[in-house]
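A single structure is presented below for examination.
One protein chain is absent from this view; the other protein chains keep their places.
Letters A and B mark the chains as written, and numbering starts fresh at 1 in each.
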């Protein structure tokens, strides 16, 4: 075993096997974990990595059970002694899961639950002492105003903060072993990057051994000292990250590495910008939308500025991308573009008419020409409808064709997107996520629209399935001349398919640039931060150390004056806090909203500062 | 501060509700057939006299006018006087139709104030009994979904809910009071007379509590934070008593708010059977005697009570689960 330390392992797993009923889920897993070591476990869904995490935390529920092997914690076998395992749970062996939102009782303050947990496993510690320790740790994981946050309820925490609180919850009893199961999965990339950095810091500070379960190879390699690759319940290989990437031993790992998308690979095929004369299909001018919400415990209504003064054009045959993290306003923008909501002001001109102000009947007619493919493959189809009926519904709505013609049309579209003909009378229940998204696409294109808006259409799918659907989109575009708008949080996806990309932050478009330009010469510090946090094995063009953001985006309710990004921007200066930069052309049809792109004024302000 | 604003908003809503209720009841009483004056004056009274009394009492004015007059009184705290009940002593008989001294008839508010405490006593005791029955059965069922405590909760609540309250009242009165002479039950001459009616009422309410409890407890137990609490090192007792039951109590509270009217309905029938001198008996008699002012008064007061109880329930629910917005 090649490890940094010479000490005895905290955890030694020997030949561990777990089965669900008769089916083996994990077979013959063996490894050692030493103090201070971070061992990453990666694998696809179904590889058994979560089962491994739960087996180690003594948290297997029916029908899962350990069928063989040993879990030696400091030399004592937890499989043989379940009572000991229960005593150790939470005290010596801590667990952090991937769903921080539901991990604590919603009716008690976070602080009270941290104290409760510590005193449950360490009754010898007084309440006051436990509280002191909890606040100290909350502070250590960089939760601002920890003493105040101690008194708040889980729902008052954002996802990233909640995950930090759960890390505190795990570490508060000074456990020698931490099992981190998919802890960054639900978080935005920039927040996930912060959490990973935090975990490494804490690992050094508290000399905790960490078993880090995750599904992304780049994240695993970034975070760990060794990587264990699981494939179908077996260890495919185990190596330090650098060696693993340089010289993968198993075919499975090689395949994983080969499938990873690359952002800066010169050979990456990026769709060429505009093919032919630029004819705008969709023109957005100064569109803004604010929502009035009643905020908990406050008088009157607060205004959430979800979309602020967004302008861009989408050209015929374009693949236009809109990227940003959760809460950046891309979903609100989608609702405006599709006429689900009306903008407060501004115009959304499609085909010569304004979507934002068209009367309801006109809008319904216009909908034939632009369609939306939604994000959630499970929620977006009417439940309990047979596939044929789903596909014929849009035709019925618009009164197109006879029953026989509609049936014919539905079958031909099914064929085009690659759904077997026999599925015509099937319910959607048996379809896979990928098949459902194909069905969604088929339903949208049966009306032969000009513009298809893809709202996170691929984000629920795995890498392979994404690839297949992207090929499908390309083929359909070639055949039908569709124009696409991709709304996504996934940089690698937009890098692969989009010709031009808009980056959104807190309701504004901060940068619009052709694909290559955005990835090789971003004009906005936020774009650089996003790129630096993207999960990739490549040498980063933007070092996280230089670009990584502190904190989380401010609430869109009380926006500070000036640039919305100023509070997190490593380059912010006085002017940024007073004045909001507008999109300025940087040449070559790339626009960015940052004062740094005006060299004269920037240096002037810097001189003042 | 937030609580205050919540209270103001909900009370205003409540005023609207009570206003709607009184308008509804008032109109209903006047459009359905059945002339109270005929009943008051007795069958022998000449038509002209009935008309005279009716006009004098304002019962021949257009309904909106009558309603405006009535609601004006209500806002001043005056719910009017009973058509038939004397202020004290024996009931005013139908024969005395020439007795037009209406000043001697009981004030509606007084009648309600006299009987309400009896009903509240009955309802509270019933609630205590119901909780004593439902809590152990419901919680045990919720903690063991699919196993025998769960089945027992299902069977018991199915049987309880199938027992018509009036029938159960008769049977229990026959067996417990008459045959075994354990507790007295007909009429009211002391607290002991509340026990049997309250028990019958409790059996009527309990199945709803049991059902809600089993569903909410098992729902909470299936949640992520309960599951993870074991891995966090909390004991079973802490998980169940500090977390699961607390979370599961919110639906129970809401049930109490919504089922308030069911409780009152039960009270009505049970008071009737046991001849228990509460609001329910008053209501039934008022209906039988077509005592419009009394019916209206009771409807308004119960609607107001419903509104208040729901406000209290929501306040309590918010105190338990801070996510619930005011």
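Points to keep in mind about this one:
Please note the rule applied: a residue touches a chain if its C-beta (ideal position, glycine included) is under 8 Å from a C-beta of that chain, and two chains touch if they have at least 3 such contacts.
Here is the rule we go by: contacts and distances are computed from a predicted model.
Per UniProt, the protein behind the absent chain is "Putative D,D-dipeptide transport system permease protein DdpC"; the candidates were "ABC transmembrane type-1 domain-containing protein", "Putative D,D-dipeptide transport system permease protein DdpC", "ABC-type quaternary amine transporter" or "ATP synthase subunit I". Looking at A:288, A:427 or A:584, the residue that reaches the missing chain in the full complex is A:427.
When the full complex is taken into account, the listed residue touching the unshown chain is A:54, out of A:54, A:119 or A:164.
Here one chain is not drawn; of B:3, B:16 or B:68, the residue touching it is B:16.
Of the listed residues A:367, A:438 or A:524, the one in contact with the hidden chain in the full complex is A:367. Set against the missing chain, the residues A:15, A:46 or A:561 yield one that touches it, A:46. Chain A meets the missing chain through residues 20, 23, 25, 45-46, 50-51, 54, 61, 63-64, 182, 215, 338-340, 364-365, 367-368, 371-372, 374-376, 379-384, 393-394, 397-398, 426-427, 429-430, 440, 443, 447. Listed by residue number, the positions of chain B touching the unshown chain are 13, 16-18, 20-21, 24-25, 28-29, 32-34, 151, 154-155, 157-159, 161-167, 170-171, 174, 178, 211, 215, 219, 222, 258, 260-262, 264-265, 268-269, 272, 283-284, 287-288, 290, 295, 298-299, 302-303, 306-307.
We adopt the following convention: only the chains that are shown with their structure count from here on.
Averaged C-alpha coordinates put the centre of chain A at 52 Å from the centre of chain B.
Residues 2, 5, 223-225, 228-235, 238, 242-243, 246-247, 320-323, 325-326 of chain B touch chain A in their complex. On chain A, the positions that touch chain B within their shared complex are 57-59, 89-91, 94-95, 97, 99, 102-108, 116-117, 120-121, 153, 155, 169-170, 173, 294, 296-299.
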